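Note that one protein chain of the assembly has been removed; the remaining protein chains are unaltered in position.
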Amino acid sequence: MSFVLYILAALTVAGGLAAVLLKNTVHCALALTVAFAGLALLFLELDAQFAGFAQILIYIGAVAILVVFAILLTRGSETPKGSAYSHSPLVGLVIAACVFAVLGWAVLHSTAQLPPGTTSATPTVTVADIGNALMTRYVLPLEIVALLLTAALIGAVIVAMHEKEGSR
Amino acid sequence: MIEKADQIFVLLGHWLVSFLPAALQKPALVLLAVVAIIVTFPALFAITVLLERKGLGRMQNRYGPNRVGPYGLFQPVADGIKSLTKEDIVPLSADAVVHFLAPVLLVVVVFMGYAVLPIGRNMTLVNLDAGILFFFAIGASSELSVFMAGWSSRNKYSLLGAMRAVAQMISYEVPLLMSSLAVVMITGSLNANRIVDAQNQYTYGLPHWYIFTPWGFAGFLLFAVAATAETNRSPFDLPEGESELVAGYFTEYSGFKFALFFLGEYVGMMGISGLGTTLFLGGYSAPLQVLGFVPSWAWFIGKIMLSMCVFIWVRGTLPRLRQDQLMNFAWKFVLPLSLLNLFVAAAWRFMGQGFLRWVVCSAVLLIAYVVMARVGMKREHFGPRSYRYAE
Partner (left out) sequence: MLGEGILKGLGETARNFAGSFVSKERLTTIQYPEERAEPIEATRDFPFLVYDGNDWEAGLRCVACQICEKECPPKCIYIVKSTDKKPDALGKPQIYPTRFDIDISVCMSCQICVEVCPFEAIKMDTEFELSTTDRFGGLLYDRAQLARSNEYYHSIHPTEAAEVDARLAEEKVKADAKAKAAAAAAAAKAAAAAKPAVAAAVPASSEEPATKKPEAETQK
């Protein structure tokens, strides 16, 4: 495990923790952005260029802004009154432990599946390879996802239009 | 000799680094290149600011600044000293941390974009395989700094300006990507150097720049419009409109932070001009083969400065677009045209060499332009008003 990986991991975890523990909601959204950035850097460290840049472009460039807009348009910038922590921490801890166990098992089990002779170097996957795969092997899921996104867009437009209709 | 002049910075870098032990040489070279970028582009920024003020002045039948130094050449120095020595005012109820981080984030993000631009032959800082994607990813992060600036000021007008700016930047992000996608599709790679190499060939002394193809010309125009909107530049500068919202999202910034925003905006403009140059204008290649003796980095910088001149020219000419006009323009005109451009580029690729593809592609694009202008940009006709009175 390299030194850089430790730093990036610390950054991501710190971002995630800050996103949960901070009082001001917009601060939480910005901390979440830091966590996204940490993830992107982790991808880049592992030489997955497309995944890293797509993470920055989509998560930081669009999702973070969406989150921030949503916060602003619904709750405003007032800090929430009352405790930000739930009233039953024990249940939360149990659920968190279960999720961690499942994810840990999945990760460890996946490396065990590799044949024992492989080197630790990851195969280089270029953008061209990803493009090729998307257009030949995974073209049906791609089209289905596109259809789903179009349906979501049309639904959003209809909902917004209805609201405009309703406010008249 | 010509080779030497062309590669002078690379050779200089290697020579300087050779004094260090072998293990440190690679990081030192990268560091040197970073320092070179951080020094060059703000210097170009100073020149651009002066050019803008004097150029706009001449276009408006007046002198620009001409008191500081001969012909006002030291005006940027005076401006720099002014912005450094001004009092840094932070509103009492503003969010101090976010308020401080917003200009920092903008400047960092904007400078990172230069890492993948081929400034000359063998002069790309990081030769990433997905270079163009990196540039767009980094550019998208600059919207976040605009939002942070507007929100942290606790000023309704700043927030309004920031919202408008973010909405505008997001809307024009899509046509920007689409128009560059045509270039990427034809070249077959996201690598900036590969794109420049594809354009660096000459037939009868004329270059193979993508702007000289029908889809490239349309793509370049669409890219230019989207780039103007991305950098909040006139005629799309409503978010920072000087007469509407004071200064929009950077109303509450004074002194050095304002200078940083200003620097970030102009350096971002130069970065996106650099990308446009790489994609459409052939990067560091010379326009005619006979002019190949001029160093490649000189061509690149020259093309960037030419783009800046066009930006300034457009700023001096066009009135500001209103927010809804801006958005209409983006979604109803620029986006469909850029999608169509993608199709036309594909058709260009598969129609084989010859005269036919020029005619067909140009005809399709022209007809689409005229049709979209009639359909997409229809103005609302207001009928007679109907009044409703309270009962």
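Worth a mention:
Letters A and B mark the chains in the order given here, with residues in each chain numbered from 1 onward.
The working rule: a residue touches a chain if its C-beta (ideal position, glycine included) is under 8 Å from a C-beta of that chain, and two chains touch if they have at least 3 such contacts.
Given the structure is predicted, the values throughout are model-derived calculations rather than measurements.
Put simply, the missing chain touches B once the whole complex is considered.
Residue-wise, the contact with the chain that is not shown comes from B:Val314, picked out of B:Val314, B:Met327, B:Ala347 or B:Val360. Check B:Val10, B:Leu32 or B:Met59 against the missing chain and you find that the one touching it is B:Met59.
Residue B:Ala373 is the one among B:Ile89, B:Leu288, B:Leu306 or B:Ala373 that touches the chain missing from this view.
Think of the hidden chain as still there; on subunit B it touches residues 55, 58-63, 313-314, 316-318, 369-370, 373, 377.
Quick note on the criterion: only the chains that are shown with their structure count from here on.
Residues of subunit B touching subunit A in their complex: 95, 98, 128-130, 133-134, 136-141, 143-144, 147-148, 151, 154, 159, 163, 166, 170, 173, 188-190. Those residues of subunit A whose C-beta lies close enough to touch subunit B in the complex are 24, 26-27, 30, 33, 49-50, 53-54, 56-57, 60-62, 64-65, 68-69, 72, 77, 126-128.
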